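The complex appears here minus one protein chain, its other protein chains still in place.
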Amino acid sequence: MAIKSDEVGSPAAEARKHGGRIFALWFVASVIVDLVVWFVWGPHMAPGFMTTTAAGQVFDFKVLTVLSAPVLLMVWIYGGYSLIMFRDKGTHEDGYYVKGNRKIQATWYTLTGILVIGLAAFGTYELIAPAGAGVGEGPSPIWKPNNAGHTLIVQVIAQQWRFTYRWPQFGGMETTSINLPVNTEIQFDVTSLDVIHDFWAYQLGVKADANPEVNNVAYTKTLQTGRFVVRCDELCGIWHGAMYNYGHVVSQSSFYSWAHSMEAQNASLTKLLPKFSTSYLPKDNVVGGQYFNSSQA
Amino acid sequence: MLSKGARAGFVFVGFAIAIGVILFAVFGYLRSSPPAIAATAASSQPNTVNVVMQVDGAVGVGPHPTWVGYWVRDAQGVYHQTTIFKVPERTHVHMTIYEYDSGGPLRNEVWGKVQGVQGGAVSLNGTPVSLINSSAGNGVAHTFVVPQLGVTVPLYGVNGNAKNFCNVGPCNLSEAHNTIQFTFYSGNTTHNYRWQCFVPCGLGFLTGNGGPMQNLGYMAGFVQVVK
Amino acid sequence: MAIDMSQSTGVGRSGDAGGASAAPSSRYRLNFITGTIAAAIGYLFGHWLGNAIAGHYPSIVNSGSNDPAMLLGFIFGTVGWFAGLGALNYPIAKLWGREVPLAEKKDKYPFMEYFSYSTDHKVVGKQYLVGMLFYFFIGGLLALAIRTELLSPTYHIWGPATYIEVVGEHGTMMMMMMTSIVMGPFGNFLIPLMIGSKKMAFPRLEAASFWFTIPAFFALLSALWEGGFQTGWTGYAPLSIQGGVGQDGYLYGFAMMGFSMILASINMVATIINYRAPGMRWSRMPVFAWGMITTAFTMLLSVPVLIDGLYVLGLDRAVQTSMLYGEHGGSPFLWENLFWFFGHPEVYLLALPGFALTTEILPVFCRKPIFAYKTSAAGMIGVAVLSFFVWQHHLFNSGINPDMRPLFMLSTELISIPTGFLYLVGMGTIWRARVRFTVPMLFMLAVFFNFLWGGITGVYNSDVPVDALIHGSFFVMAHFHFTIMGQLMFAVMGAVYYYTPLLFGIKLSEKLGKIHFWSMFIAFNSTFIPLFIVGFLGQPRRVFEYATRLQGLNQWVTISSYVLGLSLAFFVVTFVWQLVVSRPASPKNPWESRGMEWQVNIPIPAENFERIPVVLSGPYEYGNPNAGPIADLDPVVVGSES
Partner (left out) sequence: MAANLDEKPVIDEEAYYHDASLGGLWTASRSAVAVTATAYGGIAFAYFYLRSLNSNNAWDPGGVTASAILGTLIVVMAIVAAVSNSLGARRLRKGGVVDWQVSAVFSLFLILLSAGFQIWSLTRLPFTPSTSGYAGVYIAFAPVNAVVLVLIAYWIETLLVKSIRAKREFAQDGGLGLSSLPAAESFRANLEGLGFYMNFFALLSIVFFVIYYVIA
């Protein structure tokens, strides 16, 4: 039943022998993989560096990958090694009788605990320092960008199944296209006219749910010019998959000339729009659905 | 207990039935779709096709007769209750839409502005129009919007109290209607462009965007740009 | 809940069958055919009633979707179903004080027993196994339909509406039905055997829990030909209020499955706490039993909230209350909170049983005790407890309570600690083992491999700034397929191979099993690893159009998924063939397990154990030269007429 005593040394010696090999393999592999992640993949990581929040996502993703790759490798190398070395070689005997090891268990609990709490602290810092990290913060954001400079406000209005954009600083005009100036602090006010959508500007590193009748604020700062895609990221019905459009981060001068020309073009439309507000009531019984049978005031 | 052969027979029959059910579900049910109507080439102008549609307050046919919906006319002049039509690439698509439904205020007035059509305006009963104020007059009944082609066309509503108001489709030209005509360019690549109505016109559905708004063949469709 | 306090009375009845026990009535047995007929009558009545009550309201006339009729049809259909099955005879007889005894258990049942309201836990276990695998394969076919659409970013195989319906059906089918794929078949079948009991605490609740899954399944599937539901399995309001009658199928089916889970859990908790054999101390209890009791407690405390949410949604749809819609004083956030308060424990309801099975089977083929047994139980309990405090991590982008995000980030990441316990247990167990690479063992090892992807990417999801990138993308989708399919379904498949000798008296072919395992393992990873990249590169979930630059990856995934489908089809064919046609007989305890459940003869006697066993040692004493037998199966019994 038990392993024959001449076959193996003491448990501690066995642990040193196998453990040493596993550790060496793991250490070398981890260093190589981490270096590759940081220096080879890192500079090309999605979603790029168009804004501060996108760059922040790249950095966080990189850090998490560098930390988790050794964990992955540890399980793989330990598992692969053990399965090869400790397989049943046809002798049909039982394994080494051990039901636990206080030291190893305690080490494991401590290490996972430290790792996890460290990750949570890192994540919290990375959430708070860059003003919410491009995530929708609800109607009254608690983490705001601390520079007092100019902030461009863009209201994102989601409706089934298209985003439109309203520009309170340009006469409250509403457009179906979006362009942004480079090197500018942007505040997105995201809301919806019907169901829940989600404004995901991939290259901008911004994601915020568009909730009906509620404002959801997200911040970012543009750093580079280029094209970005806006997609709906919350299932919103039949055309959810087709609810996307493209936008551009352009130089400040071309942005302002675009914005002013749009403002002029849309002047007659802008007069018809309701007053700018952080959210709009869908008014179900006035237009459209007539869903509620007993009409309330 | 059955013999081994009999059991094997049952297993084979069982598998055959299962495969049959799966094939039926796929081809007889899930693959079903409204028909795609090919646009007819215009006789007068080169490189132009004509598409004629009508939109009714209630289609009157099929499983959901009370739903609003579009009809597309084929080359023989027959209307099909569908929202899918095929146009060639690099072509001017000349659209004629007969609008039979009553209108109202838009939820988002931005859809009252004509966009992406040649000349920047549509012809509404012969008059060029580039912006409709939906809170005035009969309001906007529906819109024809192809987001990826940048086409936005509001369809002015008819007076719901008109004597010859068409309650149930298919409607004909003797009934109250508006004729909207415009031309857009189909682009340089083949693609399935989705189009939809932006008026929440699914009556009886919360915020008006259920039912006909969420089903192909009513208020949602494809412009299939083909070779 | 309160009604069915049905006891497995059996008091005054001996363990030995025969003798002068209360003879079961030999009258015609009601079965699923009578149930179906009664269900159809009930449905038609309910539908007519709904039309009569609500058919004239303008919104229903305009929309043509009569939610009250649909829901009343479902409710009366379910009542009819249970009446037709004969399930209501007992509670009705109780009204005039009559105790209908449970049907006598038999060594061998007629075939129709498996289509009847059986109260034998071994029959229920088999019914559950076949039912759950059937639901799983239907859900799997729907998954292939999804992948087929994604072959091309622009050409559409299905219409966009059909695509969304298929996505919702697949997601809901898997998430709601598969909660019971371990507790249903293996829990019900094995728990009495494992804890050395002849019976379950509440066999009628157990039977009801299975027969609830059938109306749940058909209500859900019926949505497909009622226009489907556009909301996916998460059912976010107000989109779910906006949907047609298909949405009623979703909410009703999900609620029925909720009842099934609650009934099964009450039975499971009561059985494990009270029916353990003498000597089966908590410290000797198999890890699988720990997993089941933890899962059952989690269900008891989370599923009612789901039912609340679905009920609120049903009221908003059918009687036009406005709890999930802002204009009249409600809020869609209410649904998000109620749903995810259940929804996150839900994913652990799926994951914990998988780990319980894995940890149970691993030592058998390592020929070693479980490493750190207490840690494995603590790990499962820790995961279960923490699962109630993490739900808002699904709402990091929603704008709800941004100030709570650091807290939910912390609580979510803390879950890695008890999950890590389970890895410690697994890795400790293979240390200096004598690993036997049988088919079940391969599946269990794959569980650790697959779940590692899911677990590590779970840390990415919990990190708010990274979640801003991957939330709602295919990255998340790949993550939870690794944790659910890669973990749970692999564990289930391994358990099917492992437990078929007990369940059906056959031992499945190792050779065919290995073909199945390797094809499934490789195809599974080949399907879902690229989806991490697809999501990372910006493809949202549930889309039918995507960026053309991602077409290559998507096609790779689709083709892999076909291979995965073929692998599972291979399993179905070989499994059914061996089960029905070739029937390779299994010897007693073919895996040389020490577990209580393997100490019985094959086929298992009607009452499981001749006499109530007395447990003498733990179930994992492999390699212990001093270990005695696990139990005394033939103790002296008094108070029995034999």
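So that you can tell them apart, the chains are marked A, B and C in the order they are listed, and the count of residues begins at 1 in each.
Note that in this section a contact is a pair of C-beta atoms (placed from the backbone, for glycine too) under 8 Å apart; a residue touches a chain by one contact, two chains touch by 3 or more.
Computed from a predicted structure; not experimentally measured.
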Chains shown that the absent chain touches, full complex: A, C
Given C:G35, C:G131 or C:G309, the one touching the chain that is not displayed: C:G309
Touching the absent chain when the full complex is considered, from C:N188, C:T213, C:T294 or C:S331: C:S331
Listed residues C:V347, C:I612 or C:A627, member touching the removed chain: C:I612
Candidates C:G97, C:P110 or C:P625 - the one touching the absent chain: C:G97
Residues in chain A touching the chain absent from view: 213, 281, 292, 294, 296
Sites on chain C contacted by the missing partner chain, in the whole complex: 1-3, 5, 7-12, 14-15, 91, 94-99, 197-199, 201-202, 262, 265-266, 269-271, 273-275, 278-279, 300-302, 304-305, 307-309, 311-312, 315-316, 319-323, 326-331, 333-334, 337-338, 341, 611-612, 614-616, 628, 632, 634-640
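Note that only the chains that are shown with their structure count from here on.
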Pair of chains joined by more contacts [C-beta pairs], A-C or A-B: A-C
Most centrally placed chain, judged by C-alpha centres: C
CA centroid of chain B to CA centroid of chain C, Å: 42
Separation of chain A from chain B, taking each centre as the mean of its C-alpha atoms, in whole Å: 37
Length of the line joining the C-alpha centres of chain A and chain C, rounded to whole Å: 30
Chain C residues counted as touching two or more neighbouring chains: 58-59, 62, 160-161, 230, 238, 242
Shared-contact residues (touching 2 or more other chains) in chain B: 194, 202-207, 209-210, 214-216, 220
Chain B-touching residues of chain C, taken from the complex the two chains share: 58-65, 141, 145, 154-162, 166, 224-225, 227, 230, 238, 241-244, 325, 573, 576-577, 580-582
Complex contacts: residues of chain B adjacent to chain C: 4, 7-8, 10-11, 14-15, 22, 26, 29-31, 33, 64-67, 191-192, 194, 202-207, 209-211, 214-216, 220
Chain A residues touching chain C - in the complex, by the definition given at the top: 1-3, 8, 14, 18, 46-47, 53, 56-57, 60-61, 64, 68, 71-72, 75-76, 78-79, 82-83, 86-88, 91-101, 104-105, 108-109, 112-113, 115-117, 119-120, 122-124, 126-128, 130, 132-139, 141-143, 190, 194-196, 198, 200, 202, 205-209, 211-217, 229, 231-242, 244, 281-284, 290-294, 296
